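With one protein chain withheld, the remaining protein chains of the complex are depicted in position.
For clarity, chains are labelled A and B in written order, and residue numbers in each chain start from 1.
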Amino acid sequence: MTVDVGLTVNGVRHDLKVDSRTTLLDLLREHLGLTGTKKGCDHGQCGACTVLVDGVRKNACMNLAASLDGRGIVTIEGLGTEQALHPMQAAFIEHDGFQCGYCTPGQICSAVGMLSELKRGLPSAVTADLREAAVDMVEAEVRERMSGNICRCAAYPNIVAAILDAGKA
Amino acid sequence: MPDTILGQPIDRIDGKAKVTGAARYAGDRRAEHPAFGVIVTSTVGRGTINKVDIKEAQAAPGVVLVMSHENAPAQAPFKHAGDRHARPKPQLNGARVHYYGEPVALVVADTFEQATAAARLVRVSYQTEMGAYDLAGNRRFAYTPAELVQGKPDSSLGDFDKGFAQGAQTVDATYTTPYQSHNPMELVASLAQWDGDRLTVHCATQLVDAAHHSIASTLRIPLENVEVISEFIGGGFGGKLPIYGDAILAALAARQLKRPVKVTLTRQQMFSVTTHRAATIQRVRLAAGTDGKLTAIAHEVMSQSARMDEFVESAAASTRSMYAAPNRLTRHRVVPLDMPVSDSMRAPGDAVGQLAIEQAMDELAYKLDLDPVELRLRNEPTEDPEKHVPYSTRKLVECLKRGAAEFGWDKRPSVPGTLKDGQWLVGFGVAAAIRGNYRRPATARVRMDENRHVTVEMDMTDIGTGSYTIFAQVAADALGVPIGQVTVKLGDSSYPQTPGSGGSFGAASCAPAVHDACMEIKKKLDAGQGPGNLQAEVKSAPGEEFKKFSQYSYGAHFAEVGVDTSTGEARLRRMLGVFDAGRIYNSKTARSQLVGGMIWGVGSALHENAVVDQRYGLFVNHDLAGYHVPVHADVPAVDAIMLAGFDGKSNEMGSKGVGELGICGAGAAVANAIYNACGVRIRDYPITPDKVLRGLMRPANLAQQR
Partner (left out) sequence: MRAFTYERPVDLAAALVAIGQPGARFLAGGTNLLDLMKVEAETPQHLVDVSRLPLDQISEENGGLRIGAMVTNTALAGDSHVREHYPVLARAVLNGASAQLRNQATTGGNLLQRTRCYYFYDPSTPCNKRAPGSGCSALQGYNRIHAILGASDACIAVHPSDMAVAMMALDAEVEVEAPHSHRRIKIADFHRLPGNTPQNDTILGAGELITAVILPPPPPGGQVYRKVRDRASYDFALVSVAAVVETDGERIRSARIALGGVAHKPWRALEAERQLAGVPLSDDALAAAGETAVKGAQGHGHNDFKIPLAARTVASALAEAAKQRKA
């Protein structure tokens, strides 16, 4: 059963006919060739597939493409290029925020989404006072908020350092 | 020392590709008009397939092929002997089921969605047999393996019983470690494509050369007709040493369909189709005099092995070289079970062995009323106590002392359960680390063009270890060119042979080859040739030094842990490791690997546990929600210090293995910190809240909390 989907991905509009079962993740990877977004579990359990949907970080594997009709998606390829890195990408390189690099696109997209959540004053499980409208970007907050992105290489301390660095800017 | 780029913490040269999504992993490879294969796995642990009913699957939309043992092409038979990673890996080659989750069919369709749906329509019926799935319950079937990677399965020196009886204090304790699953973030995947009789397989493998042999021999085609490409690998940790059904089945299906075929394992399948770390039961006996000197050490290991394919978890091997003691004993036994195949996982043997022995040392320290750092210092040997050869280099004492100073070990509460921080009891733990140093023959090809641009080629891989970067550093250093002028090409079987990434031997084996090849080029330059059109291919191999010297890398871990007094939750608060791994090629990437290894140790202490349903032989919690690995929130400040060093016996470059050292001992430091925090000693890993809580609720402990 096919469905029509129109999506803007990294600023480019795509109108596609896809199997209703197609997830955003498989659409990006297999239909659009945007393989920067990774599949680590296909079940919302790892964060490797994290992309920004209308600016909000989500797991691409947990979204049917059909239900995103009309939405704007930004993937790792849309954040920056080798010639013009996004500051978060540059910070990951500088702090060695990865090893194998497989979780990295997800970590970076997630970090970008997280900073905007912080900016909007959204609380996390470790926010001490929920009534405060502003939340400080401290290590503990970053760790908790990034916990949906597993890194089996365990580059965690470097990832946090990179995010804190990029987040200052 | 002159200014050199070697050792500098330079950024990874493949970093830009990785942070922009440009790096292509096996499953990212694309081909014209591909078909997608999905593997169907067995749902019994032991038995025979009666029938594979493929009617429904075959009729499903988009399905182009359904393969089972009833129609799979003939392949080379499985071999028990030989290089376990280069052997034939025949798939769907019989009705026998060896373990739960073994591939029994492949469904190929035009799309991934179609293939996934149709895979569920394959109906397999079995003649189920009673299987053996419980390690402890089947210990009577334990046997002595012929050998370990490190030599004989058993060793003894002096008279253990006598030495044990001499001890003023003794420890006799049994530690158990669970099944663990590598779970690299990248799913194992292969894209196979035929061009006439030539096959290209993009696959996720640590060992390109072994994969090359394995695929060619399984399909019984000439080596030169197969190209294996593994340019980027999303983590391996030993889980991508062998190739798996995805590679062979993709190749078989692609040949039959005359069309590229991509096969990717699901995360759930990764637990059974790929290998795992065997569960172990380890008995450790230590005895020491009042002076804290060990009089006897025994380390006896029993581990699971797949009935279909032996693997020995050599957990006591390094114990033979670690501490001085006149009377010694080590033993390895394996218990054949109808479980998936076990194999190397990050620091095989050592990682779980030190979870046991380094906790036992802690227990002994308390009995002796001696600081656990001091206990280790007092048992520092002057030579390898069993091999009776000198150490190539060994800076364990320095690791311990430096770590203790930097960590603030003097603030450790000497009595468990006395340091409080709100709801938390806080404790410090220490453990030493030892990891065997290995080296294998490797060949590198280096070319220089007229612009002095250098290209290094090897079939070596970069599984996140930093291979691309350090080889560029080695070449830039040797030839005196800027690093930007070096291109490193890895992960292709058409390049010269190397051992690949495994056992932390990659850099120690390959860097000398790169260096030597560069030196050849340099010689030619000095002789007035070039710079254009220069090429050198050099093989570098280990010499006698590995027999004449005891070769290991070392470290010391210091951990601070909090234990919640009402729930038993144990959480890491901070951790420091100090390491002696010879010369470091890149202090940034090496540190990352060490820290990563330490966090693996934390996971092995607190989280990781692939649970077997003893009725079926099934890994029950086979996904990343059920199988816990540490997440960001579990990892506060973790840091690693690398001692300056040079081990010329390991290789001319002076380096030793780094990638596996960090995990060794790390988990024991956490376990020891838990004891120091709350007085609860858990010998059954992982140390989850249920176990700690049970300890906290013991009457003796309850009194202490008041």
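Going forward, contacts are C-beta pairs under 8 Å (C-beta built on N, C-alpha and C of every residue); 3 or more make two chains touch, one makes a residue touch a chain.
The structure presented is a predicted model; accordingly, all values stated were derived computationally and were not measured.
Engineer: Given that one chain is not shown, which residue among B:Lys420, B:Arg571 or B:Arg681 touches it?
Structural biologist: Here the residue in touch with the unshown chain is B:Arg571.
Engineer: Which listed residue (B:Ala76, B:Leu257, B:Met308 or B:Val611) would be found touching the missing chain in the intact complex?
Structural biologist: Of all options in B:Ala76, B:Leu257, B:Met308 or B:Val611, contact with the hidden chain holds for B:Val611.
Engineer: By the contact definition given up top, give the residues of subunit A that touch the hidden chain.
Structural biologist: Missing-chain contacts on subunit A: residues 1, 3, 19-21, 23, 42-44, 47, 50, 56-59, 62-64, 66-67, 69, 110, 113-114, 117, 120-125, 127, 130-131, 133, 143-145, 147-150.
Engineer: If the hidden chain were put back, which residues of subunit B would touch it?
Structural biologist: 43, 61, 113, 116-117, 120, 268, 423, 566-569, 571, 606-607, 611, 613, 615-616, 618, 620-623, 625-626, 628, 630-634, 688-690, 693-694, 697
One rule holds for everything that comes next: only the chains that are shown with their structure count from here on.
Engineer: Could you give the separation in Å between the centres of subunit A and subunit B, each centre being the mean of its C-alpha atoms?
Structural biologist: 28
Engineer: Going by the contact rule set out above, which residues of subunit B touch subunit A in the complex?
Structural biologist: Per the touch definition, subunit B meets subunit A at residues 11-12, 14-25, 27-28, 30, 111-114, 117, 183-187, 232-237, 264, 266-267, 463-466, 588-589, 591-593, 595-600, 603, 623-625, 629-633, 635-639.
Engineer: Sort out for me which residues of subunit A touch subunit B in the complex.
Structural biologist: 19, 21-22, 26, 29-30, 33-43, 45-46, 48, 75-77, 79-82, 85, 89-90, 92-94, 96, 98-105, 108, 126, 139-140, 142-144, 146-160
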